[in-house]
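Removed from the display is one protein chain of the complex; every other protein chain stays in position.
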Amino acid sequence: MNFALWIPLAVPVTLAVLSLTGGARPPGRLGPVASSAAVLLSGLLLVGAVLAGDIPSLGGGLLRADALSAYMLTVVGAVGLVSTWGGLGHAAAAPGRFAGSYDALISVFLAAMSLAVLADNIGLMWAAVEATTITTAFLVGHHRTRSSLEAAWKYVILGSVGVAIALLGIVLIYAASRGTGEPTLSWLVLSRTDLPLDPALIRAGGALAVLGFATKAGLAPMHSWLPDAHSQAPAPVSGLMSGVLLAVALYAILRIQTITDAVIGPDFLRVMLSIGGLLSLFVAATLLIRQRDFKRMLAYSSIEHMGMMAVGAAIGPAALPAVLLYMLGHGLTKATLFVISGRILEVEGSPRIDDVRALLVRRPGLAVPWLIAMAALVGFPPFSIFFSEVGIIVAGFGAGMGVVVGIALVLLLVIFAALTRLTVAMTVGAPTVGAPTGTAPGSVRAAPDRSAHGPRLPLILALGTTAVVAFIAEPVGTLLARAAAVLGGAQ
Amino acid sequence: MTPVEAGMLGQVALLAAAVAAALLVPARWRSRVGGILCTLLAAAGVVTGVIALSGGQGSLTIPAALPMDPLVLSPDRLGGLVMVVVSAVGVLASLFGIGSARVASASRTAWASMAVFLFGMQLVPAATDVVSFLLLWEIMTLGSTALLLAHHATRGTVASALVWYSAMSQLSFFFVLAGFAVLAGATGDTGFAALATLDPASWQAGLAFVLLLLGFGGKAELVPLHVWVPRVLPEAPGHVAAAMSGAMVNIGVYGALLVCVRLLPNGPAWWGVLIMVLGGVSALYGILQASVASNLKVLLAYSTTENMGLVFLGLGASVLLRRDHATGAADAALLAALLLMVSHAAFKATLFLGAGAVARSTREMNLDRLGGLGGRMPWTAGAFGAAALGAAALPVTSGFVAEWMLLQALVHGSRVGGEVVSVTASVAMPLAVAVIALTAGLALLTFVKAYGIAFLARPRSEKAKQAREVPLIMRIPLVIGAILVIGLGLLPGPLAEALASAVGPAFTPDVRTIGLAGVDARGIDVVLDPATVVAIAALVLVPVLAAILVSARRHPTRVSPLPWAGGGSRLRPRMQYTATSYAEPLVRVFDDVLRPTRDVEVTHVGESRYLVERVHVEQSVSDVIETRFYRPVLGLAQRFGILARRAQNGSIHRYLSYSFVALLVVLIVVSL
Amino acid sequence: MIPAIAVALLQLVLFVLLSPLLIGVIRQVRARLEGRAGAGVWQPWRDVRKLVAKDPVRAADSSWMLAAGPVTLLVSSLLLCVLLPLVGTLPLPLVPSDLFVIVSIMLIGVVALALVGLDAGTAFGGMGSSRHMTVAALVEPTLLLAVYALSIPAGTSTLSLIVETRLQNPAVIISPVSLLAMVALAIAIMAETSRLPIDNPSTHLELTMLHEAMVLEASGRDLAWLELGSWLKLAALLGLLGNLILPWGVLTEFTVAGVLVGLAAVTAKILLLGALLSVGEVFLAKVRLFRVPELLAGSFALALLAVTASYLVA
Partner (left out) sequence: MFDTVYPQLIGLCTGALLLTSALLVWRHSLLASIRLLSVQGFALAALVAVIGLEEGEAEVIIVSVLVLLVKGMALPWVLAHETRATTRTDEAPRLNPTAGLLTVALLTILSYVVASRLLSGDTSISAHAAPIGLAMVLIGFLLLVTRRQAGSQLIGFLVLDNGIATVAFLTSGGVPLFLELGISLDVLLVVVILYVFAGRMRNKFGNTDIDQLRKLHD
């Protein structure tokens, strides 16, 4: 099964080259979709291998797919597929001259994320995460407007600086491993509990690495780039970034956490992640109350969900399966929402919530999936986010973190109310009856627009998956349990 | 497979069928097919509940991907009881919906979400662990929210109702979630059986109790979490409002019962006092608002707050009295709470369906513009009247039996064998009696107003004049509801026995059937046999009727358009007392609580200061709790939201400083 | 069981005969005190006979309520006469004279009257109905708390047992609990039966009316039932009050002599109380409608004090 480790790296890169040379011809536009499909396929293959008790590895252990990596790869593939496939209609509107490079960058982006989750070496993981910044930089600035340029600049500066801090942390972890005689960055070695690692250096290294990766994970106070980048990037890119890039960064945090927990115990990062998580929820709550832009609304919602996942990570092993399921549920839901938001932006011509009214009457084809996805996002069952949130909160009280979880609940309520208000403002109501001057009363009520403005199937698949995945005990349950066990989750 | 399992599987299958039908069947047939499937779904709930109530066993496991304790649905007797009550209301509401659903409420969304709503509600009482309870609870909330959403385009106010409803539901959900999580954290397990091992005197139990009480109280529309009620229920069509106000509130009661009967029985005295205070305040506030409301649905909505308040009052009294070892009275109070829940479901569903029928015939919910519907809609009027009797707790309805039992429990509660049980009880019981009495009195006024203004006298508007009786399919549930209200009132014995079995084996209220299906509460040694009272009344009525018949033969009734007309001859329907004027004395009496806004505008004739051309009086009563508590908090949040924008003001330097400060803080912390 | 039914029937017949006489006595005493000749104590009887012998006139827009309401009021009042321990305290099987049940039955009559007032579709009817119901709502707490207070010494809310307890242990009657409760109950009964100072039964000024405004539109036998029902209620409640204050003479075990004594005793008590009421009313003025709540709040306070006193004194 070791060949499956090659697929998510080689196929997208090959397709990227093809996209660059193939230009904007129709089959070439399918490059990102094919890349996502390849990542998803290899993810599923690896999941199969992992469930069979195998741990595929490659390149002298540099690439390694344990249950967690296989799961993350599947998440990357699935969310990538939804974003790219759902964004097909949208990408067509991009300037044709740059279509090739756009597709190529998305493919490379996917490959970089795959590398990040497959790398056993945390240094390599870091390089892959930094590579995602590089590939997405031009994607964020793709529209070449003043505001997309602004977003891209902020993204690159804040993102690179943040990731640089992570590098400093990794360097310190490397330094800490000198005591073992054979300095290493292999996660597998570092996470062994019997190594004589220097606790002070691990503490500082872990803290800095988590702080750095928290930038990419969109955790406050390092989140500042996120609303701008997510709102300015083309919808499929926003979906990918919000849906999986954040999760990949969180994955890095979880890996680092395993190393530090083994050396200095869980308390230090627990406090740090709790503060980060709660701060993220707070930032999301306060800025959602009077939000004016629906793409920024989604961006802040991502900060909220990452905050919740960080709280889950802080709680530790009992909450880890819920956190992992959360990544999948949030990724699929958020990708769907960003894809739809792109379509709304395209047909309505404005990202302002005030300009988008009564969608349910005017454009049911967009409003219905939007509402369903919002219901999933705010945590209604049967969608899996519900289970993740409940799992985290119950585990939190079980782990004696009742105060943290209690504060989180208060903030979640504010966020829920704000999101509901904004969504209702966009979708619900009767369309305003024309301008006061001139127009005949009959002419205003045009026939409702039932078109989905793009492929429907990926959205249906994404929402369907999140709706049923939490009820599949076998093999999803086993996979989650094993993936959590990789991180020290007791099962 | 046991019958209970078959019943639950049947509900799952019917849910699927109903949702599929709602989405696929063309509009012409949708209401019929969807309505019938929803009715069947609810009927399956009734059957399952009855079997569970009579001791049937069976469980259904929900598969879950997360490694949690198994999610098991297995209704016990109490769950069975609530399932019966909730589903029975569901049957009535669905039947009514077949006829009443039009345009928006007959849409795909509406019927699909109706099925989801009913399903979630019916199965919440079957949950035996925290996660499946929360799962079904949220399915119920989702269904009801989507039901409201279906009306968004026809009514402008739906948007705000939706937001309020979702937010308040989520608040309740979070309270419940936090409460259960505290319990689960303390016991290390999410199964109800494990949670019940916690010592009620521990601080975790106390914290969880308060959280759960607030959460369930929110669902049961208790003050101060009731603010969504007067916004949401008027927006919902009659059958939806009936399902929400007649059935969904019972889930809140079920939650409270779950805590006080199953999970944490024998809680400390302050739990009882807290429940009683919450219930008492809700009862008074609810009925006061109801008595001054002019919108029929708002009136009914606030009345739900009142009734749920009484249920909680009974529950709280039972907790308190059990602590004081007045077991007989405690059992009677618990029984009274259950009786109130059952009777409230019957009469409130019927009342809302009646309101739905009125709305359909007149497209008017403002009592000030209704009137004279009794002759035009005799079936609706009859059913509404019977249910109104129930709501006013008058004999011989189920409402009367319930309130009688509650009062008896309270009166017998403060002393056992002539000895005072505790200072708390001896203060709480008389106050509770006073609260119930005032509530009952105001309820009387409220429902005299509702029925008298809407159905009696002369129509106050053209719409009311044009009203016609609703079709047969809508009359059927109305009549069934009315029969239930009266029937349960006539048969309190068997009903009380069934209810007593539901709270077993933890509690064993000693009640027997006596006389003509009367009830004998042995714990406090009181009996009530409404059927005998009716029989005596019938006997007394015989000579009166005879006298009337004799008199009527000699002196037939004459009909005159205006027999006396208050001494005038230009009496127009507009001059009648309206709902607003009916409640005016009360508004004045409770001026300090209700804080009405009055606006009087006098237009004079020409230059004269003595001749008045027109006087325009406007009076409105708003929800004090909303305006004094929620509004300021929301306003504060909004201002804060605007202020917080400065944190994200676009300056990359500011953003970098955030990161820089975070880095410095982390560096300092790690070197400490 | 048979004796109990017999006593109940006797009560019924007695009160149907007695209640118009009571009203006649009240009016006559008042007339004399005011220096008028009065119409004689039998005038109410003649009024009823006259009303029954007339064609009722009903408004075109009125519903069946205008016919059913008066009958309901009458039946509820008759039921009071059957259930209350007036002549004797022999309990009817299955239907003890439970005070909560009694109050509810009385309230049915109150509601019927209020609906009749509304059904006429006039301003005055609605006004009377509204005021009547407001007062009824505010009286309710006093009434039930007074019941509570009375039930404490007997340990039950069954009236016949309460009266028997008082008979056996007269000290209860003059206990502070009882006295406070009796005063509260008396005020509540005045309010329930539309007497001064809450309502003026002999007013002819519509704007001050409560009870009279509701029956303005009724005529013929409808009016007769309404009047008779109200009188019966007054008589029954005065009888109850009389038996609570002076329980002597009440039949506790069935004997023919006892029955005769009981009949005589209750007649005497009611007429005496009626006369007293009338005397009192001469010296009282009707309070303003919006001052009524103060009065009722006062009576409520008394009832609450009565209950509290039971813990302190008893």
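Lettered A, B and C in written order, each chain numbered from 1.
As a convention for this text, a contact is a pair of C-beta atoms (placed from the backbone, for glycine too) under 8 Å apart; a residue touches a chain by one contact, two chains touch by 3 or more.
Note that the coordinates shown come from a computational prediction; the quantities given were computed from them, not determined experimentally.
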Contact list for the unshown chain, restricted to visible chains: A, B
Touch as defined at the start, partner being the missing chain; which of A:Leu18, A:Leu172, A:Ala462 or A:Leu487 qualifies? A:Leu172
Among the options A:Ser147, A:Thr193, A:Ser350 or A:Ser451, the absent chain makes contact with A:Ser147
From A:Met1, A:Val17, A:Ala127 or A:Val347, residue that would touch the chain that is not displayed: A:Ala127
Identify the residues of subunit B touching the omitted chain, counting contacts across the whole complex. 644-645, 648-653, 656-657, 659-660, 663-664, 667-668, 670-671
Could you pull out which residues of subunit A are in touch with the chain that's been left out? 121, 123-124, 126-127, 130-131, 133-134, 137-138, 141, 144, 146-147, 149-154, 156-157, 160-161, 164-165, 167-168, 170-172, 174-175, 178, 183, 185, 198, 200-201, 204, 227-228, 231-232, 287, 291-292, 296
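By definition in this document, only the chains that are shown with their structure count from here on.
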Report which interface contains more C-beta contacts, comparing B-C against A-B. B-C
Please list the single chain whose C-alpha centre lies closest to the global protein C-alpha centre. B
Farthest chain from subunit C, comparing Cα centres? A
Please report how many Å separate the Cα centroid of subunit A from that of subunit C, as a whole number. 76
Could you pull out which subunit A residues touch subunit B in their complex? 153-154, 157-158, 161-162, 165, 200, 203-204, 207-208, 211, 215, 221-222, 224-225, 227-228, 272, 283, 286-290, 321-322, 325, 358, 360-361, 371, 375, 378-382, 384, 386-388, 390-391, 393-394, 396-400, 402, 405-406, 409, 412-414, 416-418, 420-421, 424-425, 427-430, 469-474, 476-477, 480-481, 484, 491
Residue set of subunit B touching subunit C in the complex reads 291, 371-372, 374-375, 392-395, 400, 404, 407-408, 411-412, 415, 418, 420, 426, 430, 433-434, 436-438, 440-442, 444-445, 448-449, 451-453, 455-459, 514-516, 518, 525-529, 532-533, 536-537, 540-541, 544-545, 547-548, 551-552, 554-567, 571, 573, 575-578, 581-586, 588-589
Would you mind writing out the residues of subunit C in touch with subunit B in their complex? 12, 52-65, 67, 71, 74-75, 78-79, 82-83, 92-96, 98, 100-101, 104-105, 107-108, 110-111, 114-115, 118-127, 129-131, 133-134, 136-145, 147-148, 151-152, 155-157, 206, 216-217, 219-221, 225, 289-290, 293, 300, 304, 307-308, 311
